[in-house]
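Note that this complex is displayed minus one protein chain, with the remaining chains in position.
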Amino acid sequence: MNKPRIKVGIVGGTGYTGVELLRLLAQHPDVDLAAITSRTEAGMKVAQMFPSLRGRVDLAFSEPSLDVLGACDVVFFATPHGVAMKQTPELIARGVKVIDLGADFRLKDLAAFEKWYGMPHSCPEVLEESVYGLPEVNREAIRTARVIGNPGCYPTAVQLGFLPLLKAGLIDTARLVADAKSGVSGAGRKAEVHTLFAEAGESFKAYGVNGHRHLPEIAQGLAGMTPEKIGLTFVPHLLPMIRGIHATLYGTLVKDAGDLQALYESTYAGEPFVDVMPPGSTPETRSVKGANTCRIAIYRPQGGDTVVVLSVIDNLVKGAAGQAVQNMNLMCGLPETAGLTQIALLP
Amino acid sequence: MNKPRIKVGIVGGTGYTGVELLRLLAQHPDVDLAAITSRTEAGMKVAQMFPSLRGRVDLAFSEPSLDVLGACDVVFFATPHGVAMKQTPELIARGVKVIDLGADFRLKDLAAFEKWYGMPHSCPEVLEESVYGLPEVNREAIRTARVIGNPGCYPTAVQLGFLPLLKAGLIDTARLVADAKSGVSGAGRKAEVHTLFAEAGESFKAYGVNGHRHLPEIAQGLAGMTPEKIGLTFVPHLLPMIRGIHATLYGTLVKDAGDLQALYESTYAGEPFVDVMPPGSTPETRSVKGANTCRIAIYRPQGGDTVVVLSVIDNLVKGAAGQAVQNMNLMCGLPETAGLTQIALLP
Amino acid sequence: MNKPRIKVGIVGGTGYTGVELLRLLAQHPDVDLAAITSRTEAGMKVAQMFPSLRGRVDLAFSEPSLDVLGACDVVFFATPHGVAMKQTPELIARGVKVIDLGADFRLKDLAAFEKWYGMPHSCPEVLEESVYGLPEVNREAIRTARVIGNPGCYPTAVQLGFLPLLKAGLIDTARLVADAKSGVSGAGRKAEVHTLFAEAGESFKAYGVNGHRHLPEIAQGLAGMTPEKIGLTFVPHLLPMIRGIHATLYGTLVKDAGDLQALYESTYAGEPFVDVMPPGSTPETRSVKGANTCRIAIYRPQGGDTVVVLSVIDNLVKGAAGQAVQNMNLMCGLPETAGLTQIALLP
Partner (left out) sequence: MNKPRIKVGIVGGTGYTGVELLRLLAQHPDVDLAAITSRTEAGMKVAQMFPSLRGRVDLAFSEPSLDVLGACDVVFFATPHGVAMKQTPELIARGVKVIDLGADFRLKDLAAFEKWYGMPHSCPEVLEESVYGLPEVNREAIRTARVIGNPGCYPTAVQLGFLPLLKAGLIDTARLVADAKSGVSGAGRKAEVHTLFAEAGESFKAYGVNGHRHLPEIAQGLAGMTPEKIGLTFVPHLLPMIRGIHATLYGTLVKDAGDLQALYESTYAGEPFVDVMPPGSTPETRSVKGANTCRIAIYRPQGGDTVVVLSVIDNLVKGAAGQAVQNMNLMCGLPETAGLTQIALLP
């Protein structure tokens, strides 16, 4: 009962992953929110920007300060890429654990990082020791990590969907197709024309078909699941809704598949946040809205050699802030599900 | 630490108030779900109908049974009107507390009930002892009640909005206007053409302008706040969104108003679930999505003698299931906020 | 059959009223599109920005040029306030008719214009001769006008709704209430946070309660319908949908109302774009989506002395571009309905 409480700081809390972190951490039984920083909004109460937090989060945004952040147990970065890598070395030097919800510690390959994000990496040695925070793949490494690259939203849904097939060596790794759809909140809270209500509403389109930053991240993750070379076609689409990702995955069987349902169920048997649904299910994104859950269904239509996997998450929870809290729990020796037991909001 | 746990039954759990009750009760620290009944779905796992509950609610729907329900501490009715009044007498005879989320115990006037609901009331004596479950008005009576008529969604938003003005005798009670807007979930989960996505989406309309069942309920509630006669024009509208009610209330000042903001703040100081926002605020329905909160702002445009009140709730939470749990907490001597501390889901 | 064709220019075509003008004018039987200007997008094909126009509008945006615009018969301004008033004097000097969809020629009172729009008016003498382009009120003046101030979207819905009551002197003009709701496209195509999909979706709120620029415009219009002094409370709200305005209007009868339905029907008999619906109707905004129609229903709930009017338009059509084309037709001696016969898109 004398469990120490975790002192947490958030850098860059004015976006959707920031407010989602606040929602989860404010309800976490073992966490004290120590600071949330924003250069542009310093001085403003967080609950003024996000009235959903009125009466629950009394903090005001503050200027980023190494003194304040350096006194935390854990610091989350909910910032555009390029910010976390600059501040992380000083923080870990002070014994702070860092979880970056941005992209600075996701790609292990420096050249890939520079190509896709258009800037050199400022701390390659920290990148090297950092751990990719997908607990279903890297749980033990996460427990002892100092720096976590929290996975992107699409990569979480796609990797959890393909994992059992790749581990079992059942499909042609050279011809993977991930047709993925995301709610608009995945684009963040920046003022941009293409995500206006009157632009993104009542419409649907693909984007980034020739190349999206999550492509190398997914490919890297899938490569870790198989000795074979990965060939992946990834087409993201924008859904006229706020939260949710649905990945529809296609693979071609290269050997006798056996019982795919059993394979998925056994792979994820002890996982608290992956739910393999019964045969014939079609997971809805709303079934995970606000929850840290990935629901998956597996199909072999008409008994052919094409396998179809349906994988849904809430992009802001299991695809961002929830997974970050799950990583924090692992890093701090808390129960993995602490503060993550919210039931999805349906309808 | 030896706090007794509350054994709960739900009658009619296949609608939206039913699944919302399940969401809240499954996360309530002091509740055990004992039974959920549905004649049509008996035998089906609740989580099969509502996958958001997978892994969290293991119950199956069962046939309604007096033996089972009679062994509960509290029974919630999430049924169409006419069901609860038939079963309540037997349940309270066995010592069960009853909370009806339908309309059977809302209108104290028998003639009004019969006029608006088209059926005679089957237990007028129980109706007489029942308490209208708006805690901000009837908290003490609720604590000792055996039967609660849980308020309708519109009535909750409208009554909480007008209350301070009426109690203070500031406005002309003969000319109240409530222009109210509700998300589609307020119409329930019945298969009907007018609430189809392609009918209710991307459109907005009024309905029930000549008379809506919530009109007499609101008028009854307002009448209890003032010795003056109530004249109310109530126009409900259907919003192209799922959850949320926004009531825009208009009144005419009949005396010096003083500081309306201070009046509202002092009236609701101490209320755990009513939030008076700062001057100039415009409460968004999303700021209470999934939360048991009513947020209110008060205006006197251009300093004239018209007062405008903005009042928002989540129709399924403070407007239905959350308020029902709040009533249960009061009836059972639990902390009023137990199981009701979820932060709204934003965005 | 030798009807001369109308040569049309559009200034500022990158917003929603601009693309809507293009949609209507490209299908107008008597119009040739001569130019569409945009400083920022000069050189870009219009159909590249708005692919809905591919194959139908071949124009590219051009730099604003007095030579080009001065050679048009009619020039529409779909620009922020302050632009049209600077260019209009030169255009009318060259014999061009000007229709401003912005606010420069709406308010006749200079002080009011300066107060609400924060700038002095640059051509008061043109303002004085300009005509407020609400054809149901000013049809004859519009026919001979050189400059039209095209009404705002809210003002169109509210004025057409109140007009018969005010003309007949039936209601208390000192206590008018207009509770109005608009789709998000009314806010334009600017990149702003509050109109992002993830901000405006699945939510509803009021705004501008203490004062909105359409308030003086509506009050001015209503004042022209009655000798009495106008007292108006106007509360706009933001709907989670793209197109449509719904005004719910409240008035108090001050004399025997007679047959209100007959009053409305006779007032608007002969009007091609105002549809008085049968008693008991609740007009849906989608019933006018894409059409230049205002649909109205009139109520006297419970036979009391409060009158409720429901008035719907498409904010981009009868509330902006369609009404502008209607004005052009009148100014150019074309049939008033030319190019405006599209049936609403339902569902």
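Letters A, B and C mark the chains as written, and numbering starts fresh at 1 in each.
Methods note: a residue touches a chain if its C-beta (ideal position, glycine included) is under 8 Å from a C-beta of that chain, and two chains touch if they have at least 3 such contacts.
Note that the coordinates shown come from a computational prediction; the quantities given were computed from them, not determined experimentally.
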Contacting the left-out chain in the complete assembly, out of C:Gln27, C:Ser65 or C:Ser266: C:Gln27
Selected residue (touches chain absent from view) among A:Asp30, A:Asp179 or A:Glu336: A:Asp179
Option touching the unshown chain, where A:Gln159, A:Gln220 or A:Thr285 are the choices: A:Thr285
Interface with the unshown chain - residue positions in chain C: 16, 19, 23, 26-27, 50-56, 185, 189, 201-202, 242-243, 275, 277, 281, 283-284, 286-291, 295, 341-347
Residues of chain B in contact with the chain not shown: 16, 183-185, 187, 189-193, 195-202, 240-242
Those residues of chain A which, in the complete complex, touch the missing chain: 175, 177, 179, 181, 198-199, 201-207, 209-211, 231, 233-235, 237, 239-244, 246, 248, 250, 252, 280, 282-286, 289, 299, 301-302, 304, 306, 308, 310, 312, 347
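The definition used in the following text is that only the chains that are shown with their structure count from here on.
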Chains linked by the largest number of contacting C-beta pairs: B-C
Between chain A and chain B, centroid-to-centroid distance (C-alpha), Å: 36
Distance from the mean Cα position of chain C to that of chain B, given in whole angstrom: 39
Chain C residues counted as touching two or more neighbouring chains: 198-199, 201-202, 240-242
